[in-house]
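The complex is shown incomplete by one protein chain, all other protein chains being positioned as in the whole.
Chain IDs A and B follow the sequence of writing; residue 1 opens each chain.
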Amino acid sequence: MHIPDGFLAPQIWLPAWGLAAGAWTWAARDLRRRLDEHAVPRLAMLTALAYGLGLIMVPLPGGSSGHLLGVALLTLLFGLRPAFLAYSGVLALQALLFGAGGITALGVNALALGLIGGATAQGLFRLLRPLHEETAVALAAWGSIMVGALVLALVLGAQPWLARRADGTPLFFPFDWSITLPALLLPHALIGIGEAALTLLVWRHARRRGWHALPARAQTA
Amino acid sequence: MTPSRPSHAAHTGRRDRLLLYAYAATLVGLSVLHHPGLLAACFLLALLAARQEATALLRQSLAAILALNLSVSLGYLLLASWQAESTAGSARFLLTLNLRVLLMVFLGCWLVRRVNLLAALAPWPTATLLISLALGQIETVRRLVADFRLAFTSRHPAPPRRAARTRHAASQAATLLDKSLAASTEASQALRSRGAFDA
Partner (left out) sequence: MRDRPCAPPVLEIRDLAYVWRGPDGRERLLFDGLDVRLEAGEKTVLLGTNGCGKSTLLKLMNGLLPAHRGHIRWRGETISPERLRARELARRFRRDCVLLFQHPEAMLFNPSVAEEIAYGPRLLGLDDIPARVARWAGALGLTELLAAPPFQLSGGEKQKVALACLFALDPGLLLLDEPTASLDPRSTGWLVDTLLDSPATALISTHNLSLAAELGSRALVLGEAGRLLFDGPLEIALADLELLARAGLAHRHRHRHGNLTHHHLHRHDWDAP
């Protein structure tokens, strides 16, 4: 679920690129300071991991299936900043190397799904962990999908009044919030369930492997 | 990239960088161009410039955008007829939107075929290292996921239940995690062993 090229007005995608560039600088500076010479190989492997997670098909309630996003999982295991960088890297490689397009919308997609989605996962997890850890993991994953989809729906739905001709016809994506909000949020409520189930199963695996120490370390700085 | 031909590498990289900058500028230009006739002219120009690759690129781009653009266009037509919008206005919008999306995707596909991203990034060794390492590992990841899918099919004399499909997806994710953690340690050790951090 991300926005392709050509549906966003430059009034949105250009500033989003600027914001994203600022966020990448912030995330990368922090990563370099803490992980010294391991930073580059580690980020490369995280990027490949984020790419691989996106290849996995998750069965959804109702018999269909969708691709895993994996941002919540990466954030909970490795921290917000590395996860955001890795997910942005996947978007960039897909646009510039694998021919999937999306370079103009990259800023919006990275901010909505990687940064805001990841931050939602981290926030929900910290908030709910004292109550029940596994519920916190599942809700963090579901919430990250829903908030990511919400931001995308808001951005898409803003296009018709941001950019239109004198006669009122739109120039880019034509539908407003009355359509984008239900069209994105309803299916993602289901997609989020698949994401939550999978994130929880892999979280348990990570616990058994003794990786629960990872987010603690990532969060200290 | 061999030490004996540094000028060649730099030259290739410059061409790739220029193409990347041109691509970025074109995307900005296309975003402020709202005349369907001009967009169509640009598209024709791109088709002519791509010469023998044009058909393949066009097929690839159409396949990539068909589902979404068709549903957005049909949805808009329905809504416009409902709200009794002018037909000329609707037609102009649909042409503008679809031509712009098609042209952007077409140029993107063309870029992927023409530009060597690693060469373009030559002045930034950290970025080059990062992408080379990531691409190597992505290949491993692709193969692993493909094998997982085939093995799942191979082990199923009867269709799998949903619980099994969920477990299988989780097992893929867990295996990818294990592999990338191990690969990350290996890669830093290998880089250290080859003196990459001593320069």
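Assume contacts are C-beta pairs under 8 Å (C-beta built on N, C-alpha and C of every residue); 3 or more make two chains touch, one makes a residue touch a chain.
Since the structure is predicted, the reported quantities are computational estimates derived from the model, not experimental observations.
Undergrad: Touching the absent chain in the whole complex: find that residue among A:His67, A:Arg129 or A:His205.
TA: A:His205
Undergrad: For subunit B, which positions touch the chain that isn't shown here?
TA: Contacting residues on subunit B, toward the hidden partner: 139, 142, 144, 147-148, 150-160, 164, 167-168, 170-172, 174-175, 178.
Undergrad: So which bits of subunit A touch the chain we can't see?
TA: The missing chain touches subunit A at positions 205, 208.
By definition in this document, only the chains that are shown with their structure count from here on.
Undergrad: Taking the complex as given, what residues does subunit B use to touch subunit A?
TA: Going through subunit B, the ones touching subunit A are 20, 23-24, 27-28, 30-32, 34, 60, 64-65, 68, 72, 75-76, 79, 85-86, 89-90, 92-93, 96-97, 100-105, 108-109, 111-112, 115, 117, 126, 129-135, 137-138, 140-142, 144-145, 162, 165-167, 169-170, 172-174, 176-178, 180-181, 183-184, 187-188, 191-192, 197.
Undergrad: Across the complex, what residues on subunit A touch subunit B?
TA: Going through subunit A, the ones touching subunit B are 4-7, 9-10, 13-14, 37-38, 40-49, 51-53, 55-59, 63, 65, 68, 70, 73, 77, 89, 93, 95-101, 103-104, 165, 167-175, 179, 194, 197-198, 201-202, 205-206, 209.
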